[in-house]
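What you see is the complex with one protein chain gone and the rest in place.
Here the chain labels run A and B in written order, and each chain numbers its own residues starting at 1.
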Amino acid sequence: METLMHFLTVFSDPQLLLLVGLGTFAGVYVGAIPGLSVTMAVSILISFTFSWDVYPAISLMIGIYMGGVYGGSRTAILLNIPGAPSAIATALDGYPMAKRGEAGTAIGVTTVMSFIGGFIGIGVLALAAPFVSDFALKFQPRDYMLLAILGILLVGSLSQGSLVKGIFAGALGIAIGAVGRDPLTFAERFTFDFRLMEGGISFIAVMIGMFGVSEALLQLHHVDKDAVRQKITRIVPSLATVKKHLPLSVQTSTIGVTIGALPGTGGDIAALMAYDHAKRVTKNPDREFGDGAMEGLVAPETANNAAVGGAFIPMMTLGIPGDAVTAIMIGALFIHGLNPGPMLMIDQPDMFWFIVGCLVMANCFMLLFGLTGIKLFTKIVEMPRSVLIPLIMLLSIVGAFAVNNSITDVYWMLGFGVFGYFMRHYGYPLGPVILGVILSRLLDDNWRRAIISEREDLGNFFAGVFGSPLSTVLLIAVVLIFVSQTPVWAWGKSRIFAKKENT
Amino acid sequence: MKRYLIGAISALALTATTVAAEYPEKEIQGIIQWGAGGSTDTVMRSVTPHAEAALGGTVVMQNMTGAVGAIALNYVADAEADGYTVLMGAENPMLYKIMGLGDKDYGEFVPINILARGTPLLVANNDAPFNSYSEMIAYVKENPGTVRFGSTGPGGLPSVVTAMINAVEGELDVIAVPYDGDGPALTGLQGGAIDVMPAVLGAAIEGVRAGNMKALAVFDTAENDKLPGVEAVAEVNDGYNTYLPWGPFFGVFVPKGTPDDAVAKLSAAYAEGAKNPEFIELMEGRGFTLMGISGDEAEAFLSKWQQGTAWLLQDAGLTKASPEEFGIARPGE
């Protein structure tokens, strides 16, 4: 009864309700603008809400978080420029839909699916948080490494066209992620003795360059062509559509919660993994993936919103952040005089239920703001290209600077923008580059941790892998997915099916 | 036209402020050396609003990460020394030179306020086969090369604490598993990826209180009242008194050459901010020792800290260049 009261705090207090709503609304726009990130918004809010009570401060932050994760999909669909890394997969099928004038449908489906994903994430947080965090703690360095390899195998499904070019792009991404001083030993890597390379290359700068600037440069080819008129009559998807994708969305939400709950991995990886999963399990999509398949929207969007609930799981139960945003929230709780840690659930269960309540509220506001105001958003794409292109370029520059207040990042962003332009022309997929950069640290750090823990002994390393059920399962998944992408699989499959037909 | 307009407005702004042409006449940029949500970030974001009130100005805080904080340090060192760019950092720049990470340290800065010092704490996974510091030393000596220590790279707190243990107890054969911060390392500790982790008390205390990990010893001269019953290493082995008390610290700095007026005002403001009861409660709750020192006292603290730590690391063979090369004297010489 007590807990229910705390859960309902946010619903009964108009001020808190307003703050969650305001936060969610602002979050959608923060998320939609590449370079403005939720992480940034929340850390600014710490100073801004310093003198407030803890409840209003947290309400506002949660609103921004929920709205921001969702907002990244907007620009991904409308402009092919993901507003946040977790929306990269959304662009793959969302933008082709917008090119056909179906942006309204795409946004509608995205919103409803984000809502469903968000709820599944919150549900798991509310009902099974201690259980999930125990599971997340079981991940050893070698398991994170296997997870990273699993992630790298996604290159296959992100490279339409040539797989070799995809592999090249993925490897390039991992190399980009290694630039700068190695965080573990401080050795310089790919810095060529330039001081400005020591800080490494911000992956947000790479993303903004490759997707933002290179897209803008490509659009220059047809400045004079009229923008596609968007049909925005049918925004809310029919019940049948939702029902059809419900099984998939439950699966991808599970991926989202799990990846989100693991410290060190977040919504970006979750969304890409979910996209890959959707591609695997969808037998006959209405349209091909990469050509505007609805499933290609459903999977990443449910997963990245489910990851929000997931990220709160280790934060609330152990005081360990599930991602960058929850890390800042831990700081915020600390500043407001709470002691975020494993005792929080025991000392202050009201905080836990209050946060769950805020998340539920923010999720509902997200649905509301997501389904309204689409007209305004679609107007963006219908803007004359002569204004839109320079604006995208300007926003890319400001956004790249804002990530770390660094002019160097702006130069990188511009460099990768031009490079990405050539890559697109010559059929090199860009998704794997970003995937590589995201996974670079996860792979590199954990490989080294794992092998150092075994004193460089590969025998012990594999003994460790096979000694743990979790590692074994991950290894089998890696092998299976790898084999499924090689010709051996197709050959084996055709043999088996051929036999069946004979009998 | 446009230029004229800007000129006119700025002239107006100037005349408006000449009435009170005193520092600060515009907002101050506070560069936080570490990422959002880290302990430096939290400490700075919680003291600065109080200091702002005392100063009567605005401090815009920004995180600038990369190259173990060297990017932020260089940025502020290269900025104009006018008191409008302030560095909010932790202890590690004092080791940049000997670690080959850069050619600048706090020697190029004037300390505005050294706010607080942390106490290192040795924590272990709950399943580790030892329950106290002495048992751990005995176990490691009996089972060389099996115990995994977490570390955060050369020059980080764990490397200094490990060097201290080696200096006092003799070389211990342990596996140092590198992490990129004490947060991830403590997570790894709870999951059993590492057995022992030297961490700052504030980062580990909640985990210890909840029984998710066990405290072996505090690295101090006496027991800490936050963790009664946990032995202090100096009480176990007298040899530690040479090095302790030691701990990471947080401070606010401006480049050398900043006008005295600005330094005085900033120092007064941060001294006032650090006295705020809310801030004190917050810091003590996390087990930090408040210092609130500035001026000569702070300079003396910095050079003593640097000498002790640099030579400890040098003797442990962890440095890239000898402290001697940079005129860092061996303590007691």
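In the analysis below, a residue touches a chain if its C-beta (ideal position, glycine included) is under 8 Å from a C-beta of that chain, and two chains touch if they have at least 3 such contacts.
The definition used in the following text is that contacts and distances are computed from a predicted model.
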Choices "Tripartite tricarboxylate transporter TctB family protein", "Na(+)/H(+) antiporter subunit A1", "cytochrome-c oxidase" or "Ger(X)C family spore germination protein" - which one is the UniProt name of the chain not shown: "Tripartite tricarboxylate transporter TctB family protein"
Options A:G121, A:G417 or A:G464, residue touching the unrepresented chain: A:G417
Hidden partner chain, touching residue among A:L22, A:A128 or A:I167: A:I167
Options A:L127, A:V281 or A:I407, residue touching the unrepresented chain: A:I407
Missing-partner contacts on subunit A, residue numbers: 33, 36, 40-41, 44, 80, 91-93, 95-96, 99, 160-162, 164-165, 167-168, 171-172, 174-175, 178, 182, 184-185, 187-190, 192, 211, 213, 215-223, 290-291, 384-387, 389-391, 393-395, 397-398, 401-402, 405, 407, 410-411, 414, 417-418, 421-422, 424-431, 436, 440, 443-444, 447-448, 451-452, 456, 458
In subunit B, positions touching the absent partner: 2, 6, 9-10, 12-14, 16-17, 25-27, 29, 58, 60, 62, 84
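The definition used in the following text is that only the chains that are shown with their structure count from here on.
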Averaged-CA centre spacing for the pair subunit B and subunit A, given as whole angstrom: 32
Residues on subunit B engaged by subunit A in the complex (per definition of touch): 36-38, 41-42, 45-46, 48-49, 61-68, 70-71, 74, 99-101, 145, 148, 153-155, 175-180, 183-184, 186-188, 190-194, 205-207, 209-210, 212, 278, 281-282, 285-286
Contact footprint of subunit B on subunit A as seen in their complex: 39, 42-43, 46-47, 50-51, 137-141, 180-181, 183-186, 195, 198-200, 263-264, 314, 318-321, 324, 327-331, 334-335, 337, 339-343, 346, 404-406, 441, 445, 448-449, 452-453, 455
